[in-house]
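Just passing along the structure, written as structure tokens.
The complex appears here minus one protein chain, its other protein chains still in place.
The block that comes next holds subunit A.
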Amino acid sequence: MAGKLDNPSLFEFLLRMGDNTLILGHRVSEWCGHAPVLEEDIALANTALDLIGQTQMWLGLAGEVEGKGRSADDLAFLRDAWDFRNALMLELPNGDFGQTLMRQFLFDAWQVVMLGRLMQSTDARVAAIAAKASKEAAYHVERSGHTVVGLGDGTEESHRRMQEALDYLYPYVGELFVSDAIDTAVAEAGIAPKLETLREEYDALVGRVLSAATLSIPGGSYVHQGGRDGRMHTEHLGHLLSSMQWLQRAYPGCEW
């Protein structure tokens, strides 16, 4: 049943959605001009572009809901590390090409499931953004999934690197499925699903692809957390922001 939700909770929820795509979009854009082959370079740049486009929609709505006159650009370029609400996995450095695509796949799969549910949101604005973004996410997961299978079930070296990437990244996945008070309030208002309920569909999708990739999901139950609620980011976020935000910091209000 849809209840009433206060604006600060909705604002927080929208930051979590928009910061995920912003931070990952920036990371992926770091590959521009550096990918192993031209087609992959173009694919990575286009993926980053879609993620930044989704960010404009989420953070644009966040600014509107907050009601203090902040634009998507203000939120992206003028907040400091402790105000960011992205999941920790997305701020980690890219690593090699395989690790970048493994992360992309683990996030794309979450996006596909999450956005699919958000299309049923009681908030029409959220549902509209989800409908738009889910088409792009479906395209992304097709590519990242194929690449994970190609490299996982590839040469001895590519297999080893993909397994290492999965071992490294998998403990960060759990954060995407843990609800705190904000997520619970948003779920009770019918605006978003309860994150825990996404897990079954996610595990089925990810399990199918990883098994085709001959990769094994690591054991262990430890979950790195703290990004979505802003309690504790990794040391990497500050470095990322200093590169992403320097122009607005050095020349406030600069436009082109």
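Criterion: contacts are C-beta pairs under 8 Å (C-beta built on N, C-alpha and C of every residue); 3 or more make two chains touch, one makes a residue touch a chain; residues count from 1.
By our rule, contacts and distances are computed from a predicted model.
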| item | value |
| --- | --- |
| Missing subunit (named according to UniProt) among the choices "Oxidoreductase", "Succinate dehydrogenase/fumarate reductase iron-sulfur subunit", "Phenylacetate-CoA oxygenase subunit PaaJ" or "Carbohydrate ABC transporter membrane protein 1 (CUT1 family)" | "Phenylacetate-CoA oxygenase subunit PaaJ" |
| Sole residue of A:Ser9, A:Gln54 or A:Gln99 that reaches the chain not shown, by the stated touch rule | A:Gln54 |
| Contact residue for the chain not shown (choose from A:Asp6, A:Glu39 or A:Glu156) | A:Glu39 |
| From A:His34, A:Lys135 or A:Arg231, residue that would touch the chain that is not displayed | A:Lys135 |
| Hidden partner chain, residues of subunit A it touches | 39-40, 42-43, 46-47, 49-54, 56-57, 124, 127-129, 131-133, 135-136, 139, 142-143 |
